[in-house]
Structures are given as C-alpha cells and as structure tokens.
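Only a single protein chain was left out; the remaining protein chains are all shown in position.
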C-alpha cells in the first residue's frame, strides 16, 4: 500500500513539495455524501501558515475536485483532489541536494531511492503533502458529523505550556476551533511566545497534540492486527514529525497499579459506560463506546538555521550546514487539523468495513 | 487482514485460550531457512510463566509444525504452527460470561460479537495466542541473525525500577537473554519484588519495555502509510496490554529544541552514521542505518482479584466483581520475547518487500 | 496475500499432500452463524474419490474445528479447520524429486523454491489442499442460503458429453446434488464411461464446469480492479487445473453482434430483470440482479501413466517418465464441490464488504 491506507475506503497521497501539485485519491467513500467546498477551504485555512510563528511560504491551496464528485455530492467512485503548488522557490534547496539535513528524511531517502528522489523542499516527504490530507479529511469529517461522530485535535503541551486534556470532547472541539491556535484553555499567547522564542534563537520546538473522538459506537476494531489502536497508529506515523503515540493515559498507565488503571464499568441511562476513561475508549483493540483519546509526540521541526554538523552523502565527507530557506519553527499548530483529517479518513474506513459501504450516507 | 499482517511475508494468528489449540500461519518466508526446533522451544520457554511473579497456568507449549517445513527447512509455502492448549480450567471463567472485567476486552467483544465470542479465558483475546507469535518469531529471528540483524527486548521501567536504556544493542541483547528477567542491569530482584508486592496486594503492575534492533540496512520503510514506525506500531498494538509506542526519545523529543533533538550525521569508516540516536534509527519513516529503538507502554494486567465495580452486560445492571482464577500480576517479563518475536516477523516482511522473497536465504 | 484471499472475510489455505495435515483459516465471518458439522462432512464426501473413475487414495477427511467455533456457532474470530492426512504413501513419489512431471507444477516450483519445496504428492500444490476449501465453503454456503443465495456447479462438458446449461439455477442445483456426478441431465453413465475410457488408455481427460448463483442483490462488485468477475477469476485460478474462465456466454459473446449480445432490460413484478442473461448477471463488473453464471476450462489431469518425455531438472538432462502412484484420470467430478465452496467463500467476503460484517448473521 505504501502511500495508501484503508480497506473499504482507500486513501492515497501523492506529490512533491516543488512539483506541479500535491493530491489525494479517496476511493470507496459512500455515494451521496455532500461535498462542501467552503468547509474544505476552511479546514485548509486552519492548516495554512499565518503569522510569524509559521513558515513564510504561504500557499493559496486552491484545490481542484478532479473526480468522484458530481452535482456537489460524492459519486462513490475515486474522489481525487489536486492542490497545485504555486509559491515555489526551489533555489532555496540547491545547497541540499547532497547534504543531509540532520534528522530529516534526506539521507534515508538517498539510501532508499539512490539519488533519484526529488530533493526540492523535501520532495515527497514534505509536509506540503498534508494539504491533500486536510482536504480529503474535511469531506470525511462532515460525513462523520452527520452520524453524530465529532472529533478534534488540540495542542496539549508545547514549550512548557500545558493545555487541559479533553474532558468533554464534544463541547471542547468547538472551543478549540474557535481559536487561531487549537487549545482548550486560553493559552494562545503563551504558545505563540514559546514558538517565537525558539525562532529568535534560530531553533525549533515540538510538543504533544491530543485528539478526541466522541460518538463512536462500541465494537469498532479487530482483536489483533487491525486493532483500532494499531490502525490509527499506522496512520499517524505517516506524519513526518510524529515520534510517539499513546492511547488514553498511555505511558502514564505503565506506572499505575491495575486497581488505578482499570476503568470501572457503570450503567448510565441504560447504556454501559466507564466511570473513568484511562484506556482512551479502547479495550482489547476495540472501542468500548467511550471517547477515543490519543496523544502524539511531535518532535521539533528538524529544519533550523543554526549551524549543524552533517555529511555530504555523495561526496562522503563531513560538512557544516546552516539552513536558509523558509521553515516552520514549529508545526504544532499546523499539525492539529492534519491529525484530525487523517483520523477522519481512518474512521470512515473503519465504519464502512463494519457497517457496509453505504453506512455513512444512510439517514 | 484483521488477524493477519504483512504483504510479502503474511502472518496470521488464530485460536482461543481454552479451545483445542492456538496457532499461526507464516506465509511467504524464503525457502531454505533452517527451522531449529530447539531454538523455538527455548524462545517459548522465555515466554512461559515461571515462579510466583507469573500466572499459575503453565502450558508445556508442545508445538507442532503442521505445514511448510520439510527436512528441517522452510519450503517457502505457508508454515503453520499449532500449539495445543493442555492446561485448561474453564470453570474459572464461568462467572465471567456476562460480567465485563474492567479494562479487559470483554465488553468491547460483546459489542462486536453480540455474545457469540468464546468467553473462556478471554477467548481469542487471550495472551495465550502470543505463544504462536513467539514460535514463528523464533524462525524469523534466526533468519535475521544469519543476515547480521540482531534484536532484543528488555524491561526499561517497572514498579519504580529503571533499567539502563540500550546503548550498544548487539552486546546488550546477550546480557538480557542471559537473565531470567530481561534486563540490561542486574535488577532482577528489584523488579520481581515490585511484581510480588503488587500481587500481595491483590493488584497488578505494568511498565515500559524497550526493543533494540541493530544491523538493519538504511532505506527500509516507506514515506507515508508504510513508514517503518507505522508498520511496527500497527503490529505492536496487537498485543493486549500495549497502550503506547515511541521511537527513539519519542515523547521526550517533544520537549526538546530542534538543536537538541536532531542527530548530527558523521562519517565513520566510510559509512554515514549519526553522533546521537535520539530519533531511534528512523528519519521520515525510513531507516537511516543506526539501531532502531522503540519503547512500549504496557499497562498493568487488568485481571486483579481486588473487588471492582462493573456491569453485567446481558442483564444491564451494575455488579461487583472479585476475580478468582489464575492471573499474571504483571506481563512485563513475559511480553519481552513476544515483542521481539513479532518485531522479527515484521522485519522479515519488510526485508522481503525491499530485497525480494529469497533475500533472507541468500548467503 | 499469496495463500490468502479476501478483505473483510479473509481466507487462508495451508498444508502439503503428505504432511501432517491440510487446513484453512477463515477470518472475519460474521459471529453467530451456525456451524453444521454433518453438512461439512456431506460436502467433503462430494469431493472424496469414489469408484474407478477417481484416484485410489481415499482420505476419511476427519476435520477438526481448531478455533473460531463455540457452542456450534461462529465466534467471529478466525475459524481454523484442520484435516489430517491419514492415507499417505510417499514412496510413490520417490522417483519424482528431480523429475518434472509434464504440465505439473514440479519444475515451476523448483524454479521458485530452489529445491526446498516438499515434492511428496505435489506438496502444497496438491489438490488435497482443496479439502479444506470444501469444509470452509460448507459453512459459508449455509450462511448464504439463509440469505436466499443459492449456488452450485455442474459438469457442462466432458469427453464429448454435453450437459444442459443452467436455465433455472435454483431448481437445477437440487438436481445436480442429487446425482453422484454433478449433472443437470441424466448423463452420469456417459461421463463416467468417458473418464474410464481415458483411464483404460493410461490417459486423462478434462472438461468444462459451470457455476450458477442466484439470489445475489444487484450492485455487488467494483468498477475496476475489484470487479466481481475479477475477484471470482482470481479465486478460481487458484485451482490447479483451471486454465480459463468466462462469464455468461463469454467467448461466445466475442463472435456476436451487439444486438445479439445485449440483454434487454424488462420490468417483472416491479423489479428490473433482463430478458436474456448472456452477460452472466454482471455488467461493468457489478451484479445486475440476474443469476451469475460462469464456466471454467479444466484441463486433463497432467498425471498420466503413459510414457512421457521430460527432464531431470537437477541433473539437467532429458529423461522418460512413466508415472506410477494413485492418480485421478479426471478431476471434473471432484472439482465441482470445490468450485462451489470457493465461490461461497468469495461471496461471503463480497457481501460483508458491501453490507457490513454482521450482514450474513442478520435475520
């Protein structure tokens, strides 16, 4: 599958940072879902750089619905979205063709593609590809919302600033999306200041983002290799900066006793619920009907303008590197809509597998 | 795929805790790999309960090579291993048919299988299934070793005890496997004491395990949905108690600056290496030739004999539960060989995809 | 997938002709389907050799339900069936380890497995593996029948004898299965005579079998690479002797004009039907609600005792071969229940993909 994921809804990404366009194919989505272009544009704008805390490369993200949409609705056949690259300055990357930016994909890509990869702007490894993910995810997310499934992602930790974790996912999603920085608490200025501080030191910072999903039915996921945890994790590690994932209290659970970590079951209005949600809504790989919550460790962006030690992998010699070009000092704000979008795509696949290909379009 | 994983080497698990047998099918492994039954038995013995810190259910793990082995070598056709369940006391589980053990798969399975699941001993969700994983992994691991790829898993943290992280994977694997508890430092008594303390309080504990792999070539993995991180993560979340995974410094990276988190490249004996390995041997989802290192958060086993609040999901009412039966107060020791085995299976698939189906058998 | 097929219901075969057992794993079937062991045994008996027209190797086909069945119903977790090989005379095959039986898999297997394959009785390429397919298919078929979907396979042509093609699938299935040779018309003696004539000349014969399926909903299948035709064809070419497949009038259509080949649509009791069914119930890869009908070309069994020219592929020299051992002079009778069973497995996957994993168990 490589650049594809999913079994009933199959999602493919393509494109390079400085090529003609990036894009996606979303195949198998139920026919008859409404495709709201203004909502897609709005989600893309949440991912778009804005302000001093982001890269100076701002793309208009004019997307084209190339296939799979007819009269404003999904047809059920492959839905292709193309987003042309318009603001490209490849000269910035001339220096990098042979020089591995530390902790970037450059050297690994060289080992894999033997020098044939497109090095401009990270090529296919560029975060630019996530624009297509956001566009496709917007369609999926609206379909999920019509089934009562809501999801969102916020910055849980960044530069010493700590947001509140999700406690009431449905209401907190609204709050997150009303802010320029996705946060539950009013900490936008503090997070932006932390990013700008790193930038002013020619450095970058990372953080932890948290995704919450509510409204999922119990019984989603498979016992072994298609546990919902495994499927979501595989999807999330597609995103360049993600280096860890934990569900519920995750690594925190590993330091607890069973009597603390177990979520007691209760009855509430005739429905089985848990009193706490330390397991993030998943038991044995399968949803238990509580909100699914997971955290992602996002490393600091590897592109920094400080002087770094590295190698010229063609010449096979050590060199120093001080990056110029336009970079994000942090992707922590911009990754949030991407994570939400990719989660939405994965959930559409899971629901279609469980309840059939028409499920999302059924009233 | 559900209970299968892999594309060139396809691995399937089956079986229930109290059914006739558990087993696996390993399809696509190179022909001509030697199958060393005593090594399989040895790896199974590392997973087997032993001593007061483990469950009292001890299975002899007599495995049968049902297909795919001829004259002591793999044939290249599906290799099936069957491990009969011999020490079964199903009466222990009679109480549980309708009662959800908190944070166990019981209720999620009920929602998914509508009461048709085999509830005895956790049925298909039982850790018993991992015996087959260890047997298959033993064959894969020996094949990897012949190609110079070594891997192992140790307890990094458990009950306040902290082992040293991997610094020289190849040599530390030997040390780990020489101990009854897989640890780099001589901390066996401390870890066992922590487990027994939890047990004496009718409770359980979890921990963090760390896996190291050395000898992998650079260039393994795919940029987006088949990143090596994603593929390994999907596999690891198959294991019941795993609630988090991080590569390299993982969540620790999220609190660093780029200048700290980046691993500078260097030349060493004509080879590209990194001075540090905070990214766990993977950049952009693809190996960079350094050791691959990841940590798993293992929650405390949910089966405890303390009184717990839960529900009878058939009657739809709240009940109290005090588990009897034979349980592990911790799986932290026993999960290590399982993680190593499953990693070995995944790596065999990755290498076959990259270098062809015969690669592992080539001299 | 190699020895597996399916996406929602994943089916895996394993085993060698002279190994301990053959078997299958059927993963993802809806929970709660009744598993009728006597029906499985009955279907296995339809595949079993009987009489002078078949091989002298008769296996009792004592199957074991190793996993996935509890209290007589599917659990929804992997269902494993093991069928031990009991009547094995490997000495018969000693001569063949280096000698390629013409048009058998021997030489191709040598090129693929480099001599590590199990050569006894054809190893994994043996028709013996189809016993597991029949057992799994029996469970699937009963599930389909409960949803009003009926299917069967008969000998359409063999040795100059020509059966009537399906015209009313539902009623003709019953007639077929009431006979020892699966035929719509009363031609059993003629077909058996043709087989015995070939046998008496130390030769073998093939034929064409036809499968009919009625009760399928319209709208099953995908437009391009998962057309129902493509999915069924991929499955059918798993069977050793199959060298061609055609849907509806198939190759006959290629000689018609459009005005002859097109099936006019009509209304019948408020339902859309076609006046003829030359396209075998499939348009554009998708069912149109009419019976799905396909024919398979089955070549004569390659194992004949006549003197043949061939090579010793280890010595690299030409040799003569006169096969001893126990062989079928024709598999045309025995392949019919196998084709039906494999079709049933494929249809269960298709229906689960379309309507969800629980569909087959819903009332």
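In order of appearance the chains are A, B and C, and numbering begins at 1 in each one.
By definition in this document, a residue touches a chain if its C-beta (ideal position, glycine included) is under 8 Å from a C-beta of that chain, and two chains touch if they have at least 3 such contacts.
This one's a predicted model, so the numbers in the text were calculated from it and none came from an experiment.
Contact with the chain that does not appear here is found for just one residue of C:287, C:343 or C:357, C:287. Among A:67, A:202, A:276 or A:309, the one in contact with the hidden chain is A:67. Hidden from this view is one chain, which touches subunit B at 7-8, 77, 223, 353-357, 359. Taking the complete complex into account, residues 1-5, 7, 13, 100, 102-109, 111-112, 124-125, 129, 157, 198, 201, 203-208, 217-227, 229-231, 233-238, 240, 242-267, 270, 272, 274-275, 278-280, 282-289, 297-304, 306, 308-311, 313, 316-318 of subunit C touch the chain not shown. Mapped onto subunit A, the footprint of the missing chain covers residues 1-4, 10, 12-16, 19-23, 25, 27-28, 31-32, 64-68, 70, 73-80, 82, 112-118, 123-124, 358, 361.
FYI, only the chains that are shown with their structure count from here on.
Ranking every chain by how far its Cα centroid lies from the centroid of subunit A, the top place goes to C.
At the interface between subunit A and subunit B, two copies of one sequence, more than half of the residue numbers in use are shared by both copies.
Rounded to whole angstrom units, the spacing between the C-alpha centres of subunit A and subunit C is 45. Taking each chain's centre as the mean of its C-alpha atoms, subunit B lies 38 Å from subunit C.
Averaged Cα coordinates give subunit A a centre that lies 27 Å from the centre of subunit B.
Counting partner chains per residue, subunit C has residues 77 touching two or more of them.
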